[in-house]
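For this depiction, one protein chain was excluded, whereas all remaining protein chains were kept in their positions.
Chains: A and B, in written order; residue numbering restarts at 1 for each.
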Amino acid sequence: MAERDRILKIRDLKISFKTGNGSFQAIRGVDFDLYKGETIAIVGESGSGKSVTTKAIMGILASNGHIDSGTIDYAWYDENTGERHERDIVQMSKDELQKEIKGRKIAMVFQDPMTSLNPTMTIGKQIMEPMIYHYGKTKEEAYQRALELLNEVGITDAEKRMNNYPHQLSGGMRQRIVIAIALSCDPYVLICDEPTTALDVTIQAKILELIKELQVKKGISVIYITHDLGVVAKVADYVNVMYAGKIVEKGTIDEIFYEPRHPYTWGLLSAMPDLDTDDDELYTIPGSPPNLTQEVVGDAFAPRNQFALNIDLRLDPPMFDVPGSNTHQVASWLMHEKAPKVEMPESLKRRIQRMKKEGAK
Amino acid sequence: MNDFEFLENDFEFIGDKQDIHTDAVQPSKPFLKDVWERFKSNKGALIGAILIIIIVLLAIVGPLIVPYVFDAVDVSQQSMAPRVPLLENLGFMDGTGGIKEYTGQFADAYHYFGTDQLGRDLWVRVWEGTRISLFVAASAVIIDIFIGMVYGLVSGFFGGVVDNVMQRIQEIINSIPTLVILTLLLLVMTPSLYTIIIALMITGWIGMARITRAQVLKIKEQEFVLASRTLGASDFFIIFKAILPNIFGQLITMSMFSIPNAIFYEAFLAFVGLGIPAPQASLGSLINDGFNTVTTTPYMVVIPVIVLAILMLSFNLMADGLRDALDPTMKEM
Partner (left out) sequence: MDKSTLKYIVKRIVMAVLTLLLIILILFTLMKFMPGSPFNVEKLSPALIARLEAKYGLDQPVFVQFFNYLKGLMVGDFGISLKLMKGIEVSSLVSSRIAISFGIGLAAAAVGTAIGVVLGIVAALHKNTFWDTLATVVAVIGVSIPSFVFALVLLLIFAVQLNILPVLYDVNTPIKSAIMPTLALSVGAIANVARFTRTEMIEVLRSDYILLAEAKGLDRGTVIRKHALRNTLVPVVTVLAPIIINLMTGSMVIEKVCGIPGLGMLLVAAIQGNDIYVVMAVAFLYSILYVVMMLIVDVLYGVIDPRIRVGKGD
């Protein structure tokens, strides 16, 4: 890859929510970049803040959510002049965000296709709506384009489907429709929030392939949010592992899968379902995610970390660069030069060996 | 890396000093305590509950603290306006405005709510009436719960033809307006305290039956019932044990909503002349009697109307609070 073109640059993003029980910090300083045509995955348990991060990028945070600090710089090229623009989404007004960004430049595919389509509106209208709204297309133009989109996402009988209501279609079809809607305004970035969790396993793979295919064809960048490392392995170029509102480890797909450094990533990898696992002592992550309504002192993962250091209770670890790589970073005090050397659990090592072998095949 | 100050033991493992295997979640509260906390935090519900307690207390002791009885007709004390000590000094409820005045032998008499056209003390009658209204409503609702539960249980449990027939019966009863059923029944059964309860009961059980049936059907589907059945347990017993705790909350809430409804229907029947026969009184019959003279002595109708309104409002507020407390998923966010 020659020149990587950065589309999205997120720095020190902090988001808090106000609830009946006071406010809590859901996102506690997130940094990451997205380059043109590439795919990143954000991985973490539910409640780790992965969805919130992407909703902030889309500007569809719930009304009780607030971006406390940070920047989300979004870059694009003017269609006519080819000039490069860069804007901070956080600083944009709601109006601008809605007119310029949402749907047009960044689009989203939601988790559950059963609930993400309007039940009382025909499929056709739902696909045509953003084109008519944003680009002022006539009904006929929009209709033709919608037919094309339906064909692109692999729906047969497109003409007939245009007049269907969502409940008349299967889950997999509905997710294709949602993807068609997302692509209707030719966005640069596609955010997929657990796009396959609610689907049958056989359909999951097809949807992932479809997204990948469309990505290559249209040159868009994709952000996957998922808790499923299996999905990550199939689609991502880069992986961000998120825990309690922070990214704890990031790197290329190979780095995360073959050389994980953070104990939390070890846990995630070990917990991945695997046909060959015959180890008696499977490494699991004990406990449950921290309660973010209370301020976290030190490393949020410490209470669940069997390799926790004393410093973890006092100070939040910064991002350490993994020696020998300019992409791999880990937020753990174990990476500090003075820290005792810790090896990943034996069972995981064996597992990774196996994965490498399979990968090599 | 320079902005960190390190301590000596920073890079030592904590090791066994922390127990990583416990789930650090918020301490869970016992269910009932949790419900109570939520209920308490709902101001409307709390006010409703307090008002209900006050009204119930007044309905019990109200008639006892004045020297009158509910059916003592005394023409010389006809239609006297309300007179309350202390308040009368403020020019409010001072006994003026009625037909007969507080003079002569009644100069020192106090009818807190005045008297009716037959000279009966309305304070006593209003609280007696409240007692009867509450009694009618409460008994109707209790019987409703019972019938509805049995009906729903049988219908849901046996399923098939039985369920089908029972559902159709329920649908038909449900498709006749309550108002029509009530009036016709009371035409046939000469109104009395008990026939009114029966009439209310006949129309009120359907909601309870529906909840119970839905719950039975849900539980029947669950695996533990199948499991217990294979172990030879009687499934009726299982379902009964599993259902009661599950519908408890819903039934309580439902009955709290039904009580004001029953009070209203009782008042309604009295208002169309099918109420408790005189000299007994209910809130409805008091309103009905008072309404005849609404232009001359409005207090006769206003007071029982206020009591009725407060009672119904309080029950609704409390039921709302109770529902939210028992089922918090509806609230928040």
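In this section, a residue touches a chain if its C-beta (ideal position, glycine included) is under 8 Å from a C-beta of that chain, and two chains touch if they have at least 3 such contacts.
This one's a predicted model, so the numbers in the text were calculated from it and none came from an experiment.
J.: When the whole complex is taken into account, which chains on show are touched by the absent chain?
T.: A, B
J.: Would you mind spotting which of A:46, A:91 or A:115 touches the chain that isn't drawn?
T.: Once the missing chain is taken into account, the touching residue is A:115.
J.: Using the touch definition up top, pick the residue from B:14, B:49, B:208 or B:274 that touches the left-out chain.
T.: Considering the complete complex, B:274 is the one touching the chain left out.
J.: Provide the residue numbers of chain B that touch the chain removed from this figure.
T.: Missing-chain contacts on chain B: residues 44, 171-172, 175-180, 183-185, 187-188, 190, 260, 264-265, 267-268, 271-274, 291, 294-295, 298, 301-302, 305, 308-309, 312-313, 315-317, 320, 333.
J.: To test your reading of the contact rule: which positions on chain A touch the chain that is missing from view?
T.: Within chain A, the residues that touch the unshown chain are 58, 60, 95, 98-99, 101-104, 107-108, 110-112, 115-121, 129-130, 133-134, 165, 167-168, 178, 181, 185.
Please note the rule applied: only the chains that are shown with their structure count from here on.
J.: Where on chain A does chain B make contact in their complex?
T.: 19-20, 62, 64, 286-288, 290-291, 302-315, 318, 333, 336, 338-340
J.: Quick one: which bits of chain B touch chain A in the complex? Just the residue numbers, please.
T.: 1, 4, 6-7, 9-14, 18, 20-26, 332-333
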